[in-house]
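Note that one protein chain is taken out, while the other chains of the complex remain in position.
After this line comes chain A, so read on.
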Amino acid sequence: MWRYLIPLAILLVLIGFFWRGLSLDPSEVPSPLVGREAPAFALPSLHEPDRLVTNLDLAGEVTLFNVWGTWCPGCHEEHDELMRLAEEEGVRIVGLNLRDDRETAIQWLSQVGNPFEQSGFDGDGRVAIDWGVYGAPETFVLDHRGQIRHKHIGPITHQDIDNTLLPLIRGLEQEARE
């Protein structure tokens, strides 16, 4: 009896491990920052280099903090969705323009539309390191206290917004009102 049960049990355990392991996306590394305060930073604004964008600008209301660059194909891909979030859903989005050329970035935004309330200009990527960014686009959802509640890695799709981001954002807005 055991002779058959033990291999069967081992097989079941292996199936369980593979089922879980193969359905995970290895490029999505969970961020240790979720649940913590936004890392402090102060960067010159993309559009007005004399003005600073800081982590304090992220607090006050539920905010998306989106890491982008004109060199980043995924950022072009998700741009329409960011526009929809900002214009139709009224979500505040603050940008982190990563390792980009200032003129190119400003020009791109003026061509395709600017979903960002403002963008910090992180020319050498120092702030991105503090935020644990390893590939743009990455998007952090922050609550009204400026705490990171969720991190989305990779381009945001229509489904991501409808299934994950908007429900989360509406929930956090409810939390802010209470």
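Simple rule for what comes next: a residue touches a chain if its C-beta (ideal position, glycine included) is under 8 Å from a C-beta of that chain, and two chains touch if they have at least 3 such contacts; residues count from 1.
Throughout what follows, contacts and distances are computed from a predicted model.
Comparing "Phosphonate C-P lyase system protein PhnH", "Cytochrome c-type biogenesis protein", "Permease component of ABC-type sugar transporter" or "Molybdopterin-synthase adenylyltransferase" against the UniProt entry of the hidden chain yields the protein name "Cytochrome c-type biogenesis protein". Contact with the chain that does not appear here is found for just one residue of A:R51, A:R99 or A:R170, A:R99.
Within the set A:P44, A:G74 or A:G125, the residue that contacts the chain not displayed is A:G125. One chain is missing from the display, and on chain A it is touched by residues 26-27, 29-33, 99, 124-125, 129-132, 134-135.
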